[in-house]
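Then we have chain A:
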Amino acid sequence: MIMIIILFFLFIFGYEWAYLKKKSRKRRTFWIVFCIMGMSFSYCIATIVFKNMPSPNTLIQFLFTPIQQKILGKVD
Partner candidate 1 sequence: MKAAQISQNQLLLFLILYFYSTLVGFSASNLIHISQYDTILVLCISGLTAGIYAYFTIKLANRRPNEFFFHYGKDIFPQWIHILFMGFYFFSFLHTSAFVLREYEDFIVQTYLGGTPNWAVGGLLGMVVAVTARSGIQTLFRTAQGLFFLILIADVSNTIFIGKELKWDRWMAFITNHSGHGIFAGTYTTIPFFGEVIVLVFIFPYLTQKNKTLKTVFWAIVLGLLLIIVNFVFLLLLFGPNLASHITYPMLEMVRYIRIADFIENLDPFLISIWSTTVYLKISLLFFLSVQILAQFFRLKDHRPLTFSLAAVMVALSLQMSGGSAALTSFYTNSWATYSYFIEGIPILYLLMDTLKRFIKKRSAKNNKGM
Partner candidate 2 sequence: MPIFSKNKHKTVQNSAHEQLFLGEDYDVRLKWFKTTFQNSDDITVHELTTNQTRCGIVFLQGMVDQQIFDDQVLKYIVSPGFASSRKDLFHKILDLQSISTMCTSIVADIQEAADSVLEGKIIIFFEGDSRMLVIPLTSFEKRAVSETTNENVIRGPREAFVEDIQTNITLIRRKIKSPDLKMEQLVVGRYTKTKVTIGYIQGVCKEELITDIKQRINQLEIDGVLEGSYIEECIEQFPLSPFPQTQKTERPDVAAAALLEGRAVLFVDGTPIPLLVPVTMYMFLQSAEDYYQRFFLTSFIRLLRYTYLLVSLLFPSFYIAITTFHPEMIPTTLLISVAASRDNVPFPGLVEAFIMELAFEGLREAGIRTPKAIGQAIGVLGALVIGQAAVQAGIVSAPMVIIVSITGIASFIIPGYDLAFTIRLLRFPIMILAGTFGIFGLMIGCILIYIHVVNLHSFGVPYLSPTAPLRPADLKDVFIRAPWWFMKRRPSFVGDSNSNRLTIKKSRPEDDED
């Protein structure tokens, strides 16, 4: 699984590099694009390595469930 992710990211790295080179973008763009790619990569890997990572759903549920229950009354 991690192999697939690494391959995928290697591929898009090459692809975006070629794209940005072809369009002769600024150095800054390169930095931003590849930083985001790096973050995305680490997130993907993290989801596999740390099985029980807190998901945003938990946060949303924590914040909004009480409000909704107040408004609707206790559903279920």
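Just so it is clear, a contact is a pair of C-beta atoms (placed from the backbone, for glycine too) under 8 Å apart; a residue touches a chain by one contact, two chains touch by 3 or more; residues count from 1.
How were these picked? Simply put, all candidates are chains of the complex that A comes from, given by their letters.
None of the values given here were measured: they were computed from a predicted structure.
Here chain A is displayed by itself, and among the listed chains 1 or 2 from the same complex, it touches 1. Partner candidate 1 is touched in their complex by these residues of chain A: 1, 5, 8-9, 12, 15-16, 19-20, 23, 25, 29, 32-33, 36-37, 39-41, 43-44, 47, 53, 55-57, 60-61, 63-65, 67-69, 71-73, 75-76.
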